[in-house]
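Then we have chain A:
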Amino acid sequence: MGNVFVSLLYGFNFYLFGLIAIASALLFVTRKSPVAAALWLVNVMFCLAALYVMLDAQFIGAIQVLVYAGAIMVVFLFVVMLLNLGRGDADSDMRGSVGRIAAGAVGLALLAEVMVLARSRFPEELTLRAAQGLAPVDVTAGVIGPIAGPLFNEYLLAFELTSILLLTAIVGAVLIGKKRVTDAR
Partner candidate 1 sequence: MQTAPLVTGHPMSDTIARFAWLIPLLPLVGFALNGLLSLHAAAHPGPADPSGSDDDHDVAHAAPAAHDHDDAHQVARHPSAGLVSLIGPGVLALSFAMTLAVLYQFGIADQAMHEPYVLTLFQWMPAGKLSIDVAFQIDQLSLVMMSIVTGIGTLIHIFSVGYMRDDPGYPRYFAYLNLFIFFMLLLVMGANYPLMFVGWEGVGLCSYLLIGFWFSDKSNADAGKKAFIVNRIGDFGFLVAMFLMFANFGTLSFAGVESAAAIVPMGGALVTAICLFLFLGATGKSAQIPLFVWLPDAMAGPTPVSALIHAATMVTAGVYLIARSAVLFSMAPVAQLTVAVVGALTAVFAATIGLKQWDIKKVLAYSTVSQLGYMFVGVGVGAYSAGVFHLMTHAFFKALLFLGSGSVIYAMHKAYHATHSPEDAQDMRNMGGLRKRMPVTFVLMWIATFSIAGIPPFSGFFSKDEILGAVFARTHGSTLAEAQWLGIPGSLVLYGVYVLGLAAALMTAIYMTRLMLYTFHGPSRTGEKEATHLKEAPWIMTGPLVVLGVLSAVGGFANVPALYGGMGSQLLHSWLEPVLGRGTEISLGTEGVHLSHATEYLLIGVAIAIAVIGIVFAWLRLKPDALVPAKSAPVEEGLERTLLHKWYVDEAYARTVVQPTLGISRTLLWKGIDAGIIDGLLVNGSALLVRTVGWVGSQLQSGRVGTYAWVLLMGVLSVLSAFSFR
Partner candidate 2 sequence: MTKFLVGIGYNGWILPVLLVLPLVGGLLLVLHRCTQRQDADAAMRSARSIAFWIFVAEAVLSIGLWWSIDTVSADWQAYVDVAWIPQWGARFTVGIDGIALMLILLTTLLMPLAVLGSWTSIRVNPHAFYTLLLVLTTGMLGVFMALDLAFFYVMWEVMLVPMYLIIGIWGGQRRLYASIKFFIYTMVGSLLMLVAIVSLGLQAGQGGPPVFSYDAILALTRAAPVVGSYWLFGAFALAFAVKVPMFPFHTWLPDAHVEAPTAGSVILAAIMLKMGTFGFVRFAVPLFPDVAMDPTVRTIILVLAVIGIVYGALVALVQPDFKKLVAYSSVSHLGFVILGIFAMTVESMQGALMVTISHGISTGALFLLIGMIYERRHTRQIDDFGGIAKVMPIFAVFLTVVSLSAIGVPGTNGFVGEFLVLIGSFPTQPYYTVIAATSVVFAAAYLLWAVQRIIYNPLVKPENAALKGNDLNWREIGLLTPLVIAILWLGVYPKPVLNKTEAAADRLVRSVEAARMGSMQQLPPAGGR
């Protein structure tokens, strides 16, 4: 019984956050002000974080809040402010209605194409783990340990590569962003 209740609540929450995410995303793409848009995007990310948790990815949910909403989006906002773009000029920021309708249509087309995958009924087909004789995924696995293990074993190379990536990004950002010293000459 409790299971049923939990399941119902789970479902309710899942759809709730999903709908909020969709609504926030739609608001995000339609807001003219960059600041408002950025905040709606943050909202989407929070919703996603909630969904991650519900999908047994607690660690990911946490860093979603920390890294994405907390760091990346802050940087975005910071730049918006820095460039004084707080009030986007209404006319030119967005395409005209024709462009928007066309974009909507194209978006729907894309969605339709991607949604072809709904035909795949893969949960039945993809019982890979069973096929491979592995145990079903532990529902409590989403905490740090089970992630950290593979991260530093199977995915060690990728993990190390992120350091090079970040280093590159830092060097690049500095290179591009810093004031032109040579201009002074």
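How these were chosen: all candidates are chains of the complex that A comes from, given by their letters.
Criterion: a residue touches a chain if its C-beta (ideal position, glycine included) is under 8 Å from a C-beta of that chain, and two chains touch if they have at least 3 such contacts; residues count from 1.
Remember, it's a predicted structure, so these values are computed and weren't measured experimentally.
Colleague: Among 1 or 2, which chain makes contact with chain A in the assembled complex?
Modeller: Result for chain A: touching candidate is 1.
Colleague: Taking the complex as given, what residues does chain A use to touch candidate 1?
Modeller: Counting only chain A, the residues touching candidate 1 are 95, 106, 109-110, 113-114, 116.
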